[in-house]
Structure formats: C-alpha cells, structure tokens
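Let's turn to chain A:
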Amino acid sequence: MNALMSYFGSKQTPGVAGNQLWALIYIFIIFAGVAVIVICMNWLERKVLAHFQVRIGPMRVGPHGLLQPFADALKLLTKEDIIPQEADKVVFWMAPVIGLLAAFTVYIVIPFGPTQAVTDMNIGILFMLGVSSLGVLGIVTAGWASNSHYPLIGALRSSAQMVSYEVAMGLAVVSAILMTSLNRDGTGTLSMLGIVQAQQQQGIWFIFKFFPLGLIAFLIFAIAMVAETNRAPFDLPEAESELTAGFHTEYSGLRWSLFMLGEYAAMIAVSAIAVTLWLGGWMRPFPNGLAGAGWDFFFALWPGLTFIGLGGLAFLGVVRMPSAQFFKIQRVGLAIFALALAGLGGLLIAITIGAHYSQRNIIASTSAGIAYVYWFLLKVAVFMYLFIWYRATWPRYRFDQLMKVGWKVLLPISLGVLIVTAIVGMIL
Partner candidate 1 sequence: MNSAMAPGMTPVATPFFFYLLSGMAILSGLLVITRRNAVHSALALIVTLLSVSGLYFMLYAPFVAGVQIIVYAGGIMVLFLFVIMLVNLERVIRERQFNRMWPVGLAAACALLALFLSVFEKGKSLFDRASVPLSDKFGPENTQQVGIMLYGNYMFAFEIASLLLLVAILGAVIMTKKRI
Partner candidate 2 sequence: MEITTLHYLVVAAALFVLGVIGVLTRRNVVIVLMSIELILNAVNLNLVAFSRMWGGLHGQVFAVFIVVDAAAEAAVGLGILIAFFRNRETINVDEIDLLKW
C-alpha cells in the first residue's frame, strides 16, 4: 500500500525510484494502451483511407463500422495456422516474436509525462536506437524461414531499406541531442526525460530552434521513420501488387496479426520519439507565453472537453442515421458509445475541477498526470493521422529510388544539418 501511495508524491519515474509495483502497473497500462490504439488505428485507417478515396468504408459491422476491428481480430484468431512444409519451424515461430519484442521494448524509455514513464535510462536515446534496429532481425528471419522466394526477396529489400534509413535517423537524432547541450549549465543529456526538460528550460520546442535547422532535422527524422516502419510511400517490401505481401506472405492468422501489431507498435514508438525530441513531449502549447493560473486551468480542461466533443460527434451520427427498423440497433449502439465517451470526458473534467479546488495530493497529481499524457498522445495522434494521409496520397517508391533517397539525399543533408547545428550552437 505504501508503494502504491508513494508514487503520487514522488518526483521521479517508478523505475528510477525503485518502485517496482508502479513500474509493473505502467508496463501493463502500456500493453493495454497499445492494444487499444492498434484497434483504433485499424478502424481509423480504413475509414480515413475510404473518405480520402470518396467512399465510406466499413459501415455494416457496427455503427459506422466501429466493431470492424473486433470482427477482424476474431477472424484472424480462428484462421487455420498454415506452416510451409520445408520451412524451419522454430525460426518460423520465432520471427514475429522477435519483431514484436523489438517494437515493445522501446516503450520502456518513452516519457508520457515527467513522472509517467516506466523508467528513465541515462542512455535513453541510445537504447531506443539500438532496440529499434533489432526489428530488422525479425523481418530477415521471417523472410528466410518461409522458404519461398517472394518472402525472401521482400525480407532482403525491407531490411536493406531499414538499415539505410537508420543511419539518417541516427544523425537527425544526434543533431537534436546537440541542442540539449545549450542549456544554461552547458551539459547535454541522452535521457528522454532530460531532452524534454531541456526544451522546457530553453523555452522553445527543438523544432523551432535555430530556425530552420531544427525543422530540417525533424523532417529528416519524419521521412526516415516512415521508411523504418515500412509504411507508404516506402512500403515496397509489403506491397500487394509487387511482391504478394512480401515477407509475411506465408504467415496466416494469428502470426500475421502479430506482425501487424508489431508494425503499428513501431509506428507509435517512433512517433513518440519524434514528439519527445522535437515537439516538446508532454508540454502543453505555450507554457511560457500563456502562463498563469487561469491559462493553466483552461488548458487543463482540454482532455475532458476533447472526449465530450468526440461524444458529441458520435451523437450527431446517431441523429443523422436513417430511422428505418434496420438501423435501430445501430442507433442504440452508437448512442451508448456516445454516452460512454461523454461520460469519460465528464469524469476527466470532474477530476480537473476537483484538483483546482481541493488540496489533496493524489487528485492534483492525477489531474496533472492526465494532462501530460493527453498532450503527448494528442501529438502522437497527429503523427498517426499523417501516416494514414501519406498512405492515401503518395505513390510507392521503386526500390532503387528508395535506396537513392536514403543514401544520396537524406544522409548528406543530415550530416550537413549536424555540422551547421554544432557550429551555430557554439557561436550563439
């Protein structure tokens, strides 16, 4: 009980404070949260892609297709598990597990708030870069273990692409780390919490620092992270028209869903890295410009208001649904969903108002924690929408064009940004 309560007053993450109970709780929350986000992303991707292509996407399974991801998950779970005959069974089984492990281990160091992280390692960024480069191994073993030429070529191409864009990603990250060393006391840091605190101390998001250097570094990382996760327009290795689904051709049912889970988890992880390094992490907009208790309270109401707004949109969907008998159950379902969202929003607003007027430590720190996590997840959600937008808009890169961009365009630009950032940082 003491371990449970001591977290609310502490100023450190559970890992650093040695609070194993809360570290385990956070790990569990991360697993559950990533699963929920992947389900939402699945639905969102199909609906948003459909609306981009002037159609409406799944509408039948639940109201506005809201139960479609659950139906897909059920189908995948009950599919037959096919293993090619000459395939290496142990390696075939292990390949999705490796990819999933590499994607999920990154979440240990991602800071959702100043104390809302599993732990804060001193070499957080180094650890993140290293573990995300282990994901390549999952793809390579998957392609080889399938014992078929489409997966092998897809795996080799995918791993060549990922390795090439890792270099540009690393250099962009290093130029962001350089900016952390421009604090008043002159020490830089590799820890993720330290990077956001450096942005807090310097009073500027690193994307706007030394304009346009921070912006170019951020854009290089944004392009490299799309290539790292094999998403469009860099998704040649898993494109259906080119390689019949590439390295996961021979995987069916639950194993394929493990790959998809790993891919979405990797997307969220690299977006979280980009948010931490350049977009100020958990900080609300304008913490220095619009400071003061009134503005703090205004921005603290946003989490609850967002959910109430989402509930309102869902209620609008209820109102606009045709009133035939066929749609009755969908109207009822959507109305319940709208009420649930609005209820969640109301709960958050109640916590915020309670923190404003009471003095209890646990409510105040809970409200602050919810606000930090909300702003972080809002910025990550913008990145997720961008991923879907890229997929809807841009055609695929051919493989030689892809490698050319990675080595001949991104690498020199990132080197140049690094050198110029170092020079400008020393002069100013």
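Behind the choice of candidates: all candidates are chains of the complex that A comes from, given by their letters.
Following the convention adopted for this analysis, a contact is a pair of C-beta atoms (placed from the backbone, for glycine too) under 8 Å apart; a residue touches a chain by one contact, two chains touch by 3 or more; residues count from 1.
Worth saying up front: this structure is predicted, and the values here are computed from it rather than measured.
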Candidate from 1 or 2 that touches chain A, complex-wide: 1
Which residues of chain A touch candidate 1 in their complex? 16, 18, 88, 90-91, 94, 121-123, 126-127, 129-131, 133-134, 136-137, 140-141, 144, 152, 156, 159, 163, 166, 187-188, 190-191
